[in-house]
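All protein chains but one are shown in place.
Then we have chain A:
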Amino acid sequence: MTTAEIIRDLVGKHGKLPVDVATLGDDSDLYTAGLSSFASVQLMLALEEQFDIEFPETMLKRATFASIRAIADAVDSIVRDQAAA
């Protein structure tokens, strides 16, 4: 599975969206789809567990979780930084 596919799966499990995640595109706005701030934190915890990463404080903002692609980009960049460190 690609990062985006894993993330899509986690959004479906933890996002508590009122719609089926399969109906959303990678660029669809997750907040418009009903992602609450509570669910976004649960999703973040699940992502940290899944990818064995830690979101730096600078990424704890709305834009990071705006779409599946935005999350994938964030995860990729943290994974890259952690590998480089």
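Quick note on the criterion: contacts are C-beta pairs under 8 Å (C-beta built on N, C-alpha and C of every residue); 3 or more make two chains touch, one makes a residue touch a chain; residues count from 1.
The rule is simple: contacts and distances are computed from a predicted model.
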The complex's invisible chain, by UniProt name, from "Ferredoxin", "Fumarate reductase iron-sulfur subunit", "ABC transporter permease" or "Acyl-CoA/acyl-ACP dehydrogenase":
"Acyl-CoA/acyl-ACP dehydrogenase"
Touching the unshown chain, chain A contributes residues 17-19, 31-38, 41, 44-45, 48, 55-58, 60-63
